[in-house]
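Heads up, one of the protein chains got dropped from this complex, but the rest are sitting where they should.
For reference, chains read A, B and C in written order, and residue numbers begin at 1 within each chain.
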Amino acid sequence: MAAGSTFGEIFKVTTFGESHGRALGCVIDGCPAGLPLSEADLIPFMARRKPGQSEYTTARNEDDAPEILSGVFEGITTGTPISILIRNKDQHSKDYSDIADIFRPGHADYTFEKKFGIRDYRGGGRSSGRETAARVAAGAVASKLLNGYGIKACAYTKSIGPVNISRYDENEMNSLYMPDHAAYEKASEYIKRLRSEGNSAGGIIECVIKGVPAGLGDPVFGKLDARLALAVMSIGAVKGFEVGDGFEAALSTGIDNNDAFIPAPDGGIMKATNHSGGILGGISDGSDIIFRCAVKPTASISMLQQTVDKSGRPEDIMIKGRHDPVIVPRAVAVVEAMADLVIADALLASLHDRSGNIKSIISEV
Amino acid sequence: MAAGSTFGEIFKVTTFGESHGRALGCVIDGCPAGLPLSEADLIPFMARRKPGQSEYTTARNEDDAPEILSGVFEGITTGTPISILIRNKDQHSKDYSDIADIFRPGHADYTFEKKFGIRDYRGGGRSSGRETAARVAAGAVASKLLNGYGIKACAYTKSIGPVNISRYDENEMNSLYMPDHAAYEKASEYIKRLRSEGNSAGGIIECVIKGVPAGLGDPVFGKLDARLALAVMSIGAVKGFEVGDGFEAALSTGIDNNDAFIPAPDGGIMKATNHSGGILGGISDGSDIIFRCAVKPTASISMLQQTVDKSGRPEDIMIKGRHDPVIVPRAVAVVEAMADLVIADALLASLHDRSGNIKSIISEV
Amino acid sequence: MAAGSTFGEIFKVTTFGESHGRALGCVIDGCPAGLPLSEADLIPFMARRKPGQSEYTTARNEDDAPEILSGVFEGITTGTPISILIRNKDQHSKDYSDIADIFRPGHADYTFEKKFGIRDYRGGGRSSGRETAARVAAGAVASKLLNGYGIKACAYTKSIGPVNISRYDENEMNSLYMPDHAAYEKASEYIKRLRSEGNSAGGIIECVIKGVPAGLGDPVFGKLDARLALAVMSIGAVKGFEVGDGFEAALSTGIDNNDAFIPAPDGGIMKATNHSGGILGGISDGSDIIFRCAVKPTASISMLQQTVDKSGRPEDIMIKGRHDPVIVPRAVAVVEAMADLVIADALLASLHDRSGNIKSIISEV
Partner (left out) sequence: MAAGSTFGEIFKVTTFGESHGRALGCVIDGCPAGLPLSEADLIPFMARRKPGQSEYTTARNEDDAPEILSGVFEGITTGTPISILIRNKDQHSKDYSDIADIFRPGHADYTFEKKFGIRDYRGGGRSSGRETAARVAAGAVASKLLNGYGIKACAYTKSIGPVNISRYDENEMNSLYMPDHAAYEKASEYIKRLRSEGNSAGGIIECVIKGVPAGLGDPVFGKLDARLALAVMSIGAVKGFEVGDGFEAALSTGIDNNDAFIPAPDGGIMKATNHSGGILGGISDGSDIIFRCAVKPTASISMLQQTVDKSGRPEDIMIKGRHDPVIVPRAVAVVEAMADLVIADALLASLHDRSGNIKSIISEV
């Protein structure tokens, strides 16, 4: 974690880049050889995170054409680092000098300044949500790897402000990634009203990971839910994380919260319920993994706010430009990416759980 | 994270030991030299986690006398690994053969078996809450280090089942670590009732860390709140984590959730409110750091439950012996320990944020 | 080290890229903020490694214009990842299909194939010496950091084949980086003769690091000389490493090999001799750090060699194209880069040796 831009222990992703620098991107070191991969695999994932998809997202033209620079030969991963580059196209399009000496409330301007004594203030620099484009590119590679083994993460908007979904309709496709048409319409109204005031909304994202075999994750500090928490809480604007029944479990009792084990139709073992969210003692239990995270309202708002400049002198600030009145829908792809990275890493780590595994691999080569 | 028993990047803690093995303990590699330290510093921390303190905790006699084996010379840390040993005294006191072939609901028996193909079933082995004794010993060392710089973490019980505290009375000392006498009495009634049924309760722990200077934590994956989430979610039975307004932030709006910056009385900069919980963009902002976590009801209950044995055959189980009807009070010390470990690590990491720091250190030596 | 393309613990460098892929480069995560840096700082370092400088190096046109993509704002490092990109210009210039199915002796073709089941055979792919261009770019950043504190690594050719230098003339500048004109002339003759036969030569590189304060490096596994060994042995073609008297020390005796401590002119402490090579017990002792490494003869030779193809069938091979008859001179810059990376990392790590350091940093911020 030192320095903070690397994630994972085996499937290791290092990201780089600022919002308005020349480029951003990532290096994936530890992706196994033999996986078919091309830029075409990345584009659908990046498209979901891209701004300008709906009336509720910013108009910035992030025509993000990811370029795979290394680690793939004739369409197959080679086991060497996969580097993905995303150029910043409109890096000089705006004048940011008005926020060079002032700290925007709810943003990391002040804390970066205190930490480093210097900050790239253009669009938030390294603390910009733009950074997550690199995560989504990396997550797409992890997703490709996982899909080969029947594992798939799916995130969606569970609530926006006070509007909750009450159903999951897989055929409901909308710009808020909210799988309940009635909720989508109510949430749209809610966002429109806040936007008209120059204000913004938050919400909750839920993610379900299907197909994870029992046995992934580690005891003690390497618990699978703890890693998911690290992964998801590392997304800017996320303020809370819970797995399974989460905070509701605090209100439950032992007899209600424990999931009974029962024989599975296939002759194996399954759970009768899934209060645990698919993880017991930090290790996947074969049920769906289910977690949620809370996303705070967009910090950039077009309302007058009180702040100070670098010298500590009070200033009023009204943030210019168009901003997402809610970032929840765009964060859906990022949450999914982080889930994929955690599971891919845990899947690879599980290969050395048992000394018997070594024999089967060696004899194969 | 590989293998999972090491925490931290610079102040690195590795723990070992099973519930009913010979001993458990930890090795701290990376504690700076020059810190006064002895077993006497550890004992008050360990005493708070110890069972048998109240009528609501198990009677197991964990007379945990930690022994510092290395890394301290004439009462001062030397910069070399500090190893702390805690012998298991009553390791042979009980017959666990009844759970050798059966998977207890809500426990990690099944997942350890699937992961490793073998498990030390005595008292949960490595997945036992007993493992946290080693964390608390390590946390005590981190706490000692932090206190020298005016940093102090304080955790307490915020709720048990449906009973919430409505005040923080620092003079209220009770066995539930619930700083509100009225709530303590209601919670006691609640626990007694559940215990009489053989059932158990969950709850919420809150932690406030005071004195953290602005600038700790890293951008992107190394965000301070993400590290706290990893640390706290890695405690068995914790199912959710939130910082500042947490899940409530999802219901708020930008103008209400943003904290205004204002001049501080000392001439510096402070925030008018603390919705962020002391962290902005993953970096401490100089306000109190505030987080909460949800603890599920104790999985070991004296009620009849449905489960299966290793071959998948249905079995009824009724867990024998005395068990904590609620583990929240004992987990308070563990949450605090994990908070101390995260902050100590981030504090040390912050030393290399700026190239200017190098000069000041070199010239000093 | 998992996956192998990241070096360092605090000043962490991740490299990527194949010989004939689109690009290669590096990401430096952990460079402190506040360091002036631009592409102009990198170019002199990269120029020394570049081929085509002399009659003894390949003619490949590596017009390596490094581009800094991130981590620098207005000419100053910001503490966020510094990514450096080097495009491969002549990536399609040659047909490598003749070595697609055959294993070149002395190269990593066979071992990559056995490890990954696939390899990018064009010019050796990831195992090509071209990979070191990224190391040199990263090393240039480390060097800039170190120079600010009076630390400087200087490597040079100590021998080529049987020709050793007998003096160090700092004014002697030649294409073999051999600081002794007479030796340079003899070595040139030696290389010319081997090249005319289609054969190749090896040699020894020595590196002296001046200005390293006493106290860098760690006990046990993190010894400074062990890290230097890892760093230097990780350069392709290096087959041996020694520090101070190195292998000669095995022939010496205690009384001759021990360095006496004596008072230094400045009132401090110094050593009367430097058999240790500036490191005692794995920690720098304030003397010059001196190490050497052995570089094997270039594996690519224009002589007929015996080998096999992928199916194991015997084949004769004669490697086409121009190849360096000796890579020692070009490796000089790489050895220096690795030394700089090790020392920069150890320097930053030393900031948390003593708890007193924390106070001085905190009070400063």
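Note that in this section contacts are C-beta pairs under 8 Å (C-beta built on N, C-alpha and C of every residue); 3 or more make two chains touch, one makes a residue touch a chain.
For clarity, every value in this text was computed on a predicted model and none was experimentally measured.
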item: Of C:I99, C:I209, C:A226 or C:I289, the residue in touch with the unshown chain; value: C:A226
item: Absent-chain contact - pick from C:P66, C:G79 or C:G161; value: C:G161
item: Hidden partner chain, residues of chain A it touches; value: 2, 10, 30, 32-35, 77, 79-80, 145, 148-149, 213, 215, 219, 347-348, 350-362, 364-365
item: Touch residues of chain C, complete complex, unshown partner; value: 1-7, 9-10, 15, 103, 105-108, 110-112, 114-117, 126-127, 131, 159, 161-162, 194, 199-204, 213-223, 225-227, 229-234, 236, 239-264, 267-269, 272, 276-277, 279-286, 294-301, 303, 305-308, 312-314, 349-350, 353-354, 356
item: Sites on chain B contacted by the missing partner chain, in the whole complex; value: 2-6, 9-10, 12, 14-18, 21-25, 27, 29-30, 33-34, 67-71, 73, 76, 78-83, 85, 114-120, 125-126, 365
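The rule we apply is simple: only the chains that are shown with their structure count from here on.
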item: Distance-to-centre winner among chains (Cα means, whole assembly as reference); value: A
item: Taking each chain's C-alpha mean as its centre, the one farthest from chain C; value: B
item: Copies chain B and chain C touch via same or different residues, half shared test; value: same
item: Chain centre separation (chain A, chain C; CA means) in Å; value: 37
item: Distance from chain C to chain B - Cα centre to Cα centre, in angstrom; value: 44
item: Touching two or more other chains - residues of chain C; value: 2, 10, 30, 33-34, 79-80, 365
